[in-house]
Structure formats: C-alpha cells, structure tokens
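Here the complex is missing one protein chain, while the rest keep their positions.
Residue numbering begins at 1 within each chain, and the chains themselves are lettered A and B in the order written.
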Amino acid sequence: MMTTLSPQSRAATRGWSDITIRNLFVIPTVAFLIIFNVFPLLYSLGFSFTDFRASSKAAVNFVGLKNYADILADPVIWRSFSTTLWYVIVSVSGQFVVGFGLALLLNRPIPGKGLLTTLLLLPMMLSPVVVGLFWKLIYDPSWGILNYALGLGKTAWLTDANLALYAVAITDIWMWSPFVMLLSLAGLSAVPKHLYEAASIDRASKLYTFFRVTLPLVAPILLIAVIFRTMEAFKTFDIAFVMTGQPQAELISSRLYKMAFAQWQTGPASALAYIVLIMVLCITNIYVKYLNKAKER
Amino acid sequence: MAVVSSRSGRLGNRIAIAVVLVITVIFLSPIYWITTTAFKPLVQATSVPPSVLFEPQITPFVKLFTKRAQLTAPVAPEIYEAAPWWEKLVLDGGERLARDGNGEVVFSAYPDRFINSLIIAITSTILAVSMGTITAYGFSRFRVKGEADLLFFILSTRMLPPIVVAIPMFLMYRAVGLNDTHVGLIILYTAFNVSFAVWLMKGFMDEIPKEYEEAALVDGYTRMQAFFKIVLPEAATGIAATAVFCFITAWNEYAFALILTNRRAQTAPPFIPSQIGTGLQDWTVIAAGTVLFLIPVAIFTFLLRNHLLRGMSFGAIRK
Partner (left out) sequence: MTTTPEYEKKQAFRRLNARVIEPGAMLLMLLGILFLCQPWVEFLHQYSVLVMLIGLIGFNIAVHVPPPDGPKVDEDDTGAVSVSAAVGRNTHG
C-alpha cells in the first residue's frame, strides 16, 4: 500500500536519496516531540516517587509508591474524580442530545444553511477561558441576563454548591454541541438517498427508518464524536477553573493545578498527574481504535 | 427525512426550519450579549432589568487601553476643554487618565498581552505547520518503519492534559530560565500543534496524486525540487487550513500560559480573567477586552468554514 515512487532509482542518483529525505522529514519532528513531551513525562514520573516540593530546597527523598497510595486514599481527590465523571456524563450527553438533534433538524434543504451552520459553529472556536468569563456575566445572580430571561429571581448559579457544576456543564454544552452537530451532519449526509427511497416504497414508518437505516449508518461517526468529547471533558480545566471555585464542583484538573502550583506538592501532584494520564491514554486508545475503524470504511 | 413529498412532510419541514432558527438565535445570544456589553455605558452594563436598547459608545475600549484613576474633584473646565475627545469620554465617567512624568498617557497591560498573544501564536503556527507539512509528506510518500505506532504516538502527545505536561515543563523551564519567556511558550505551543498538523496534513498529502511527482522526477527534477515546486503548491489549501487551526489553538490556549508566564510573556487568555477581582469590576472593560480578543477567531472561523469538519476530526473525515 505504501509504495515508494517508481522512478526512485533514477531520483536517487540526483540530489538526496529518498531514504535521506524521509529521515530528514520525519526524524526531527519525532525527536522534537520526544524531547518536549516524553522526556518531561519521564522526568515527572521520577518525581512521582519522591516527596519533592518545587518551592523548597529541602532534600528530596524517595518514597516509593506512597504518593500513589496516599492519593487513592484521599477523600478530596476521590470526590474530584467522582465530580469529574458526573460532569462528563452530564456535559457529553447534553452535547449529544443537542448536537444530534440539531443535525437531524438541519439535514434537509434549508435556505442559507451554510451561513447558519457556520454561525452555530462559532462557539466551539472561541477560547474556553474567555467563554467561561462571559458566561459568568450571563450567570450573575443580581443582574445577569439568564436569571432575568428565565425569570429565576436571584439564582446564584456559580456560587451554589449544587448548581455550579451544572452551570459549567451548560456552558460546555453550549460550546461543544456544534461539534457533535458537525460530525453528525457529515454522517447523515453520507447516508445514500436510495436507502430512504427504498424505505418509503416499503411504507416503513419514520421511526423504523430512523432506527434501522439512519442510526446504524451514522453510529460510527457519532461514536467518534462522543469518545472525543468524553476525553476532552475529562481534561476540562479552563472553563471550570475560571467560572467557579466551589469545592463541590472541583474537577480533577483544577485539583491537580492546586496541588502542583498552589500547595507546591510537586511529588504527589506528579503522581496524580500520572493517574490522570493513564486515564486519558485509555480513552485515547479507544478513540484511535474507532477512528481507524471509521476510516477503513 | 431527506425525502419530503407529502403535505405533512412540508409542514414538518417548515417547523424544523423555525426550530433551527430559534436555536441559532439562542446559541448566538451569549456572543451578542458580550459584544453589546462592550459598547454599553457602565451603568447600563449591570442594570436591572438588563438594558437591550442603549446608545453605543466606545468608552470601554478607551478604558481598556489606558490606566485610569478615580477623580477626587471635578476637572477644571479648561483642562476638560483641552483634552482630546477620547479623554473626555473617560473624564465624563468620573475617572482621569494616568499620565507619566512627561505627561504621556500610560497604557494598560492589555496591548502588551495582546501583542504577546500575536507573536507567540503566529511564530508557533509557522513552526508547527512547517514541521507538520514535511513530516506528513514523509509519512505519506515513504515507507516508515512502525508508521502506525509513530502516528499514534504523535497523536497521543496532542491528547495529553496540559496540566499534566505543565508540571515537569515548569520545573525544566525554571532550570534553564525559560519561564515567562516568549521562546518557552512558542516551543510548547509548537510541540502541542505539530502533532495536529502532521495528522491533518497527512490527509491532504495523501490526496495529491503521486503521478504529479513521478512526472516531475522523469522530467529531471530532484525529489526535493519536486516537493517544493509540485507538492507544496498543490497542498496550499491544506496548509492554509492547518495554519488557521494551529493559530486558533495557540491563540486560545490558557493552561500553559497561566502556569508558565506571569508578566513579560503573558498572553491575553490568562490576563483577561485576572482583571477580575482587582477592586471594582468594570464589566464593560472586560467585555471590550474579550471582544477584541475574539475578533480574529471569528474571522478565521468564517474563512475556515469548509475545513472545520476535517480539522475537528483530525483529518479523519473529509468534506
């Protein structure tokens, strides 16, 4: 499948050989990524077994797996993980429902559809931290537009322990539903027309057509969208960090940030970083598996 | 759904279009709200009920770029008269502009941060796209040992949570003095974007027929000449789309910038929220800063609209 060009022997006699060019093109980038991604991670893997504090000059002691054991026994961190999972569930299912729903509505001839889709896509291109900031303005309990528009009185969205997480999730849904919509639309528009025609000749009901024709064909792309958003939601930092300081709404990235850069527990923070890293790598592996599966079609 | 023939189908279609329009309006209202806030007089920005109708003014932008102080006494009329129009806007709001020893207006930190953002985003984009393009060509045209594993490795570096990487990076940068420097952030953003650029560009490279280069090689070009004269022009659209994606990512990035910079090289994303909580909050100024910051991204989104799908799916889905 990956064949080199046929006149290679002649090309090799002029200028650099293909092998040289290949190495020149591929190796520097891979080396660059190893230096700036793999090496730092190995560096912090080392720290995760020590009681190192970046803020003090005290001697560094090797503590073995103690940091990992401590983290897994820490109720605050455990709660952060649970909060994160709940946040992921709420946020991703919200994005799925809104995004897929929008795609179904948009999957028909609509005048000005291109402009409409582009406008809908705008939120996901914006900086999450800036989005978080201006949603703060919208959520403001006394003069925010949301409470006024919905007649909710003085609901303190971001300072209420029970509401803060949902307020952040709503913002995330606003930002990322368009992403699910975009991928779903691509899937929907790829469903061959003749399948619908065949279904309508067979007098199949709309519901039946949807579940037996549309959904199976769109499922692979939907799955990719959902796994990708799940992975990103687990990593959420910017939005939540800017919007709320509620401990009940603390996501694992915010906890990690505080441990590493507010409390300067570099060693334990590195250990927690590794646990998060393993989790994200698990999802990445699953994501790439389905990404490649979809590509083979 | 695609076949609409019956009367009920047409009605359903109309309803669907109406619903889509309503949802679009709801989706855009937050952006509309922040944009209008940037043009509101201070009292109307936080008024209850929220003011929809107001006389737009650019005072927030003047305030955004300057350092101000509260007026303790009314300004003398002759000073007011002598002031340029933009200074009058600030004086009207009960504040005066801070001036240095030479009587020059003192700028706020915002322009510096904005320029930092521009320098860092543009430089890292150029680096990431150049590296990404040649690496993608290498993967696309030559047999590379363990290609799938290498590509997976490249992609997975993009998926790492920024905070996880930031902890060791902070320590390493501190050791070599790269904390709070432009170079430090540029390197990190390049590393972050190059994986994305490789994946996206590989799709574009695979689409360019190999026959083009073969013909060029037969015509006596060397492989390098063929790459620069035949392949690169063919890949121009892909390169442009990739560049815009990388720019937006670097422009929007927050976590690395928050941790690795604090003054000299700080970009706009960590700076804008840091204005909050410093005494009296002037939301119109924050909104003005936000709007200016969002303008480049909004423009790029329109330019990029046909490639969004492809970029968002790491080149997996072509459109």
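We adopt the following convention: a residue touches a chain if its C-beta (ideal position, glycine included) is under 8 Å from a C-beta of that chain, and two chains touch if they have at least 3 such contacts.
The model shown is predicted, which means the values in this text are computed figures rather than measured ones.
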Residue in contact with the excluded chain [from B:Arg113, B:Lys202 or B:His307]: B:Lys202
Residue, one of A:Ala59, A:Leu207, A:Ala262 or A:Ile278, that touches the chain absent here: A:Ile278
Subunit A residues touching the omitted chain (full complex): 1-2, 68, 72-73, 78-79, 81-82, 84-85, 186-187, 190-192, 216-218, 220-221, 275, 278-279, 281-283, 285-286, 288-297
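Rule of thumb we're sticking to: only the chains that are shown with their structure count from here on.
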Centroid distance [mean C-alpha coordinates] between subunit B and subunit A, Å: 18
Interfacial residue positions of subunit B with respect to subunit A in the complex: 1-4, 13, 16-17, 19-21, 23-24, 27-31, 33-34, 37, 46-50, 131-132, 134-135, 137-139, 141-144, 147, 150, 152-157, 159-172, 174, 187-188, 190-191, 194-195, 198, 210, 213-214, 217-218, 220, 222-225, 227, 248, 251-252, 254-255, 259, 269-270, 272-273, 276, 283, 286-287, 290, 293-294, 297-298, 300-302, 305, 308-309, 312-314, 316-317, 319
Partner subunit B, residues of subunit A touching it in the complex: 2-7, 10-11, 14-16, 18-19, 21-22, 24-26, 28-30, 32-33, 36-38, 40-41, 43-44, 47, 54, 102, 104-108, 110, 114, 116-130, 132-135, 137-138, 140, 142-143, 145, 148, 174, 178-179, 182-183, 186, 191, 193, 196-197, 200, 206, 209-210, 214, 221, 224, 231, 234-235, 237-238, 242, 253, 256-257, 260-261, 266, 269-270, 273-274, 276-277, 280-281, 284, 287-288, 291, 294-295
